[in-house]
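Excluded from the complex is one protein chain; the other protein chains are retained at their positions.
On to subunit A.
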Amino acid sequence: MRTSRRARAGQYAALLAYLVFLAFPFLWLVSTAFKPARELATLHPTWLPRDPTLDNFRQAFDEQPLLRAASNSLVAALGAAVIAVLIATPMAYVMARHRTRLAKAATGWVVVSQAFPFVLVIIPLFLVLKNLHLINSVAGLVMVYVVWALPFALWMLVGYVRAVPAEMEEAAAVDGAGKLRTLVSITAPLLAPGIVATALFAFITAWNEFFFALVLLKTPEKQTLPVVLTHFLGAEGVADLGPLAAAAFLATIPSLVVFALIQKRITGGMLAGAVKS
């Protein structure tokens, strides 16, 4: 394609502006996390800490039960990811291979479930879980996260199943393999990378989730990281900036690492979805 030099320069300038806009808040968070308290108190903050320190991290762990919260988050996210994938894969398989009323209804639910405000779901959920004594328990939260992760998991997995040629399954069927056997021994291995990507995505969603955790978890020793992070914000918005930034930075690392692992697949999956529509 012929693009004039001036247009190219303009494109690079625009790209640079985007890079700055996207990156600077995160850089500022990292910088704040390593600044000593007295630098944060001065009126003229600098981009780089003059005197980098780990004090904020130490103080963050002293002030709030971060390890406890991280382990709660880990249990909730792992539980949600594993269970969601285990139950979504067979259903996605049926949705991809059989165009039945059930599959249509499931697809409809995937779309409609995006539109409902959580508040309409959370009040009844709260009442139901309360009756089951699953309020203020990570197990109850896992159940909610599983269902909450299902729409996107189904959507991704249906795309991955469609990419596996149906002929291979037909061959297995001719050889007398049942539906479950076909799924376990033929389809699942081919789907494995897609299943892993879906599980990791469900992991991130659960790790990052705030609203359900805020409503369902009452005591500090049960709360997940995002909820505990908000405890750093004082009642009147007077926050201890250093530890706040340090804890927020730490809480982000797992999501960023996992996301980096699956970035290609997520964008690829969205591509597949878009191509279909």
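FYI, a contact is a pair of C-beta atoms (placed from the backbone, for glycine too) under 8 Å apart; a residue touches a chain by one contact, two chains touch by 3 or more; residues count from 1.
The definition used in the following text is that contacts and distances are computed from a predicted model.
**Student:** For the chain that is missing from this picture, which UniProt protein name fits: "Transporter", "Aspartate carbamoyltransferase", "Oligopeptide transport system substrate-binding protein" or "STAS domain-containing protein"?
**Tutor:** The record for the missing subunit names the protein "Transporter".
**Student:** Among A:54, A:123 or A:163, exactly one should touch the missing chain; which is it?
**Tutor:** A:123
**Student:** State which residues belonging to subunit A touch the missing partner chain.
**Tutor:** Interface residues of subunit A facing the absent chain: 1-3, 7, 11-12, 14-15, 18-19, 21-26, 28-29, 32, 40-45, 47, 86-88, 90-91, 93-94, 96-100, 102, 106, 109, 113-125, 127-128, 143-144, 146-147, 150, 154, 166, 169-170, 173-174, 176-180, 182-183, 204, 207-211, 214-215, 225-226, 229-230, 232-233, 237, 239, 241, 244-245, 248-249, 251-252, 255-256, 258-260, 263, 266-267, 270-271, 273-275, 277.
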